[in-house]
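Certain chains of the assembly are absent from this excerpt, and the rest are unmoved.
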Amino acid sequence: MQEADLRELLDGVRSGAVAPDDAVRRLRRLPYTDLGFARVDHHRALRQGMAEAVYAPGKAPEECAAIVSTLRADSDAGPIVLTRAEPDQVAAALAAQPDGVSHPGQPATVVWDPAPERPERVALVTAGTADGPVARECAAVLVAHGLTPKVINDVGVSGLHRLLASIDDLADADALVVVAGMEGALPSVVAGLVAAPVVAVPTSVGYGAGLDGVTALLSMLSSCAPGVAVVGIDNGYGAACAMVRLLGVGARR
Amino acid sequence: MQEADLRELLDGVRSGAVAPDDAVRRLRRLPYTDLGFARVDHHRALRQGMAEAVYAPGKAPEECAAIVSTLRADSDAGPIVLTRAEPDQVAAALAAQPDGVSHPGQPATVVWDPAPERPERVALVTAGTADGPVARECAAVLVAHGLTPKVINDVGVSGLHRLLASIDDLADADALVVVAGMEGALPSVVAGLVAAPVVAVPTSVGYGAGLDGVTALLSMLSSCAPGVAVVGIDNGYGAACAMVRLLGVGARR
Amino acid sequence: MQEADLRELLDGVRSGAVAPDDAVRRLRRLPYTDLGFARVDHHRALRQGMAEAVYAPGKAPEECAAIVSTLRADSDAGPIVLTRAEPDQVAAALAAQPDGVSHPGQPATVVWDPAPERPERVALVTAGTADGPVARECAAVLVAHGLTPKVINDVGVSGLHRLLASIDDLADADALVVVAGMEGALPSVVAGLVAAPVVAVPTSVGYGAGLDGVTALLSMLSSCAPGVAVVGIDNGYGAACAMVRLLGVGARR
């Protein structure tokens, strides 16, 4: 997959330094460690520019710990994030790798080896206080990548003056994550006010006809403001990753 | 059902003016005309304070004409509205009752004997030009009841400055019908700006994930602005009727 | 947003009494208090004619208390309603602001500073005893606004004689909230009997094919009685707010 490596390998074959059978074997020997219960991927940071995430649900506490430890044993690994972890999973992982940091107000997300600060300004906007847990998961993953978001809380569309009061913060942002449940209208309004990219996160917050976030999801996908990009329900982690991907464009060019 | 009538009838029985058998028969003889294919209701205006509507789909043109004629033959009938009529249904009804008026830009709705002008101010707000047909059906039915709505078009939430430019019109309205498709966010924003009643009409306008109006419907039912009342998809007629009901409260008191 | 205030401010600028920079700042200084975790809106009562509601789910008990206290600190605030609160949230809020009143039979709803009695007659109709909690949430919010509803319980359409026995109460009402689960047919029947506005509340009561209230919701939105206005599933609070909005029309004119 990495063309340079491939060519070097083939040069080695040509020169006789590498036997064809070895080459075949090495082409197969890909950069992951097989722990039996999981294949730990060492080079995702390299390939994708983003932290390796360990999604905790369904894993034993000691499995969480083992995966985190395996990842950190690789000197090249970037930041590591443990997400949606129960307290015993967090405890096991921190016992094995004590220098991780739980995110304030979101203990289910733990970060090791966060990336250095980056200059881009990300706004993290929520419609209501109940959207907080999803927003904090997003914030934790942003921080892991060196991005400290500007948080703008509780500016749902039924109180426009609260949103308009934050219009400078919205306008100053390089990119915005907008988190909303219920009718999910906030991303449409925000995307009508700014030229920056808007990643919308529907949350399962709401009642009446919220359908556990499906209403907000559909609403965001149908936004009358062009160019709103949407991730799955309650997926603060995914929104942060989308943000890291898109901010990387300018950084790489 | 009308207590006064019932008492009068019973007084008649007591005084011997009405034989018990006749009373039973009269209690059964309710105020409708049975045309065979339909039971035409003469007293809905009395009972419900709103026009008698003839819903055209599924009726033969001559049936539409017959029902309209039967209704008008009753001297007490209020306004009459033919809704969702095809051109041949409209033609047949107007041939039989030539003084009906098609609504401008909405030929499928015809009104006879509109009520006199009423003083209440109704705002009829649409998110986009594509919501026009539904809004015009609503307007036609409002006009039939003596209400000429103030129309505010094309003020969807992705261009807040267009909405805010109409804020005086919104604030001046006694009541508002808000028509929107796509993500259906407009009623939430409007209801956050005014204290007046907001009747929201989802439309089947949109693409992407609009699901033929279901997204807008769910969104309106989940509004973060309290007290938004919703009618069915594309149901401009129903919204007008809801408006007539609610404006009647002040008129009656 | 308040034109008079804006003009006064601009007059101040013209006269030199207000520096342009101050004006910009004041235009931004909108009537809410930022508690960090929430933006408490002081002027919703002014703008929307309805109580400020504190929606408890997802808030810490002390956050509930703090928001209620902040709202009451504003001398202009109208009634305040804490909704869907758990016992510890209720306890914290009442500890901080002891003169709140829990609604009878609905301890999750607490009201402070209810509005004075109003003359309009609201009927609150339920199809069955299981609809009670939703109806009581609605009643609590109505009471907060000075409206004591006439409650008509257990008049579902499968026992028409029970409904007809209450026909005077239905006819006397200025406006009606109709609460029903299962097949949600009651609003259609009631709206066929009265000319007053009907706000329908589907409940998640039922079994068989009730789909947690979706069946009742769809049924109400498809009502063959024109002009039924619908709020979300189990949303007694929203129905009360819709009622406050619509009764305000006559009051304001």
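A, B and C label the chains in the order they appear, each numbered from 1.
What we mean here is this: a residue touches a chain if its C-beta (ideal position, glycine included) is under 8 Å from a C-beta of that chain, and two chains touch if they have at least 3 such contacts.
Because the structure is a prediction, the values reported are computed rather than measured.
Undergrad: Quick check on the homomer: 3 copies visible, but what's the full number in the structure file?
TA: My count for the entire complex in this file is 8 copies.
Here is the rule we go by: only the chains that are shown with their structure count from here on.
Undergrad: Name the chain with the Cα centroid closest to the overall protein Cα centroid.
TA: If one averages C-alpha positions chain by chain, the most central is C.
Undergrad: Measuring centre to centre with C-alpha atoms, which chain is farthest from chain A?
TA: Relative to chain A, the chain with the farthest C-alpha centre is B.
Undergrad: Chain A to chain C: how many Å between their CA centres?
TA: From the centre of chain A to the centre of chain C is 38 Å.
Undergrad: So, what's the distance in Å between the C-alpha centres of chain C and chain B?
TA: 25
Undergrad: So, what's the distance in Å between the C-alpha centres of chain B and chain A?
TA: So the centroids are 49 Å from each other.
Undergrad: Among the residues of chain C, pick out those that touch two or more other chains and give their numbers.
TA: 1, 217, 231-233, 238
Undergrad: Would you mind writing out the residues of chain C in touch with chain B in their complex?
TA: Per the touch definition, chain C meets chain B at residues 1, 3, 47-50, 53, 119-120, 167-168, 174-175, 191-199, 217, 221-223, 226-233, 237-238, 240-253.
Undergrad: With touch defined as at the start, can you tell me which chain C residues reach chain A in the complex?
TA: Listed in rising order, the residues are 1, 28-32, 36-39, 41, 44, 55, 57-59, 63, 217, 231-235, 238.
Undergrad: Could you pull out which chain A residues touch chain B in their complex?
TA: 127-128, 156-160, 182-185, 188-189, 191-193, 206-211, 214-226
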